[in-house]
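Each remark here refers to the structure printed beneath this line.
A protein chain is absent from this complex, but the other protein chains hold their places.
Labels for the chains are A and B, by order of writing; each one numbers its residues from 1.
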Amino acid sequence: MMPTSDSAFITALHLVLDLDPTLLAIVALSLQVSLAAVLIAALVGLPLGAALALWRFPGRGLVIVVLNALMGLPPVVAGLAVYLLLSRAGPLGQFGLLFTPGAMVIAQVVLILPIIAALTRQQIEELHGEYAEQLASLGLSRPRRIPTLLWDARFGLLTVILAGFGRASAEVGAVMMVGGNIDGVTRVMTTAIVLETGKGNLALALGLGLVLLVLVTLINGAAHLLGETARRRLG
Amino acid sequence: MNDLSHTGIISPLTFEAVSVSHRGQPLLHPLDLRLSGCRRTLVMGPNGAGKSLLLRLAHGLLPPSGGRIRWEGSTPRQAMVFQRPVLLRRSALANLTYALAVNGTPRRQRQALAMEALDHFGLASLARRPARVLSGGEQQRLALARAWLLRPQVLFLDEPTAALDPAAIKAVEAAVLDFHRRGTRIVMTSHDLHQARRLADEVILLNGGRLVEQSDAATFFREPRSDEGRAFLRGERVW
Partner (left out) sequence: MTPRPFLAALALMGVALDAQASEPYLTLASTTSTEQSGLFAELLPAFQAATGIRVRVVAVGTGQAFEIARRGDADALLVHDAQAEEAFVAEGYGSERADVMVNDFVLIGPAGGPAGADPAGVAEAESILDALARIAEAEAPFASRGDDSGTHRAERRLWEAAEITPTAPWYRELGSGMGPTLNTAAAMGAYVLADRATWAAFANRQELALLFEGDERLFNQYGSVVIDAERHSHLKHNLAAQWHAWLLSDEGQQAIADFTVDGQPLFFPNAE
């Protein structure tokens, strides 16, 4: 019997309403890993993108092209690279990070850092076009402009960070490879979906997918609402 | 804070054979110029004459392609007000405390100084309002208040009233005179003759990227030294 989408919805509903502890643990880990990755990628990517927007240096065009290209990096390639780095036989093997949530965070950072840095560069460059003369008139050096520009671009950057979060939480290839999909340790929503699909439990897999979709939608909706309200208030 | 004790000792600014070109196109032909004293200089001329360019060169926002611009003496404190005010995406008050933070005013003094400036420009009731939802006139007054806080010895204004209604224009002109009374040299571009008559005590006339004449306002409006000046006063387009 092909599972109908009805049974998937019912399965999803049951998963949520029963507050299944295994599911809750998987959801919690998914959120923790992706939020940690977004946090790290934002801490690095926002200043990096802003610096790229403000400075002209030889090779800048190349850096931007590479960043833009890395936005489309296949997750499984990122996963393989991180796997080879973190493997005991790899250069960073001594830290014992492979098959831990930490490895999954690293893989997701590798995936979303280019997105956050590249999109931040675009937005900051645009805003700086508007602000440059005024900030120069105030006597602000380029490094000191970065916090001002990041703060004033905050609503646009919120969208950038959400794009990073979306990619991080939807990703499966990289976290499967470096996390190992270990039950109770590194199993997240997406890898659980792959496993259940492998077992032929298509309704359960689709149900998990619906739960993931609802979660990501809720987070995006909340951020969107927050951003829109503030944007309307601040002009 | 109503008196700058530096009146009369603001360093003169000299342009020596200053020119600007962009991709081989001359935008400003080599010109010599000296701005001194605590005057109200209006830079006039039609669109494309090079008025804004001259202001940006003087304020140091733009390097000249040729020649030399220098202050004869110490570089004075300066501020600039643009045609379209550039305000940060935060409250009116925060826009002012930001400028104070940038120039190194101690944190505990910022709020009081900023409120004083808002009050001076009739914006006190809008202090918590986001700057970018204010009306055009209010925004320009806020930009002037920001400049006011910086206690500039030289204030550059680039067509500050071009986009404003008559009431807002009046407020800006009053503010300009206010700055001058406090001892600030004014360098302002305008294409409005009536405004120039009301504000200027010196006129610089540019046309097509060339300096046509630099005269006392009284002289200029009575008897321009150049043919182009006479035509400009008659409102003719000889350019």
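The rule is short, and it goes like this: a residue touches a chain if its C-beta (ideal position, glycine included) is under 8 Å from a C-beta of that chain, and two chains touch if they have at least 3 such contacts.
If you're wondering where the values come from, they're calculated on a predicted model, not measured in any experiment.
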Interface partners of the hidden chain - shown chains only, full complex considered: A
Contact residue for the chain not shown (choose from A:103, A:192 or A:216): A:103
Residue touching the undisplayed chain, where the options are A:92, A:132 or A:158: A:92
Hidden-chain contact residue, picked from the options A:16, A:132, A:202 or A:223: A:202
Candidate in contact with the missing chain, chosen from A:25, A:73, A:170 or A:230: A:25
Residues belonging to subunit A that touch the chain removed from view: 1-3, 25, 29, 32-33, 36, 87-90, 92-103, 105-106, 180-185, 195, 197-202
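The definition used in the following text is that only the chains that are shown with their structure count from here on.
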Subunit A and subunit B: spacing of chain centres that average the CA atoms, whole Å: 47
Touching residues (chain side subunit B, partner subunit A) in the complex: 56, 59-61, 78-80, 82, 86, 88-90, 98-99, 102-103, 130-133, 150
Subunit A residues touching subunit B - in the complex, by the definition given at the top: 130-131, 133-134, 136-140, 144, 148, 151-152, 154, 233-235
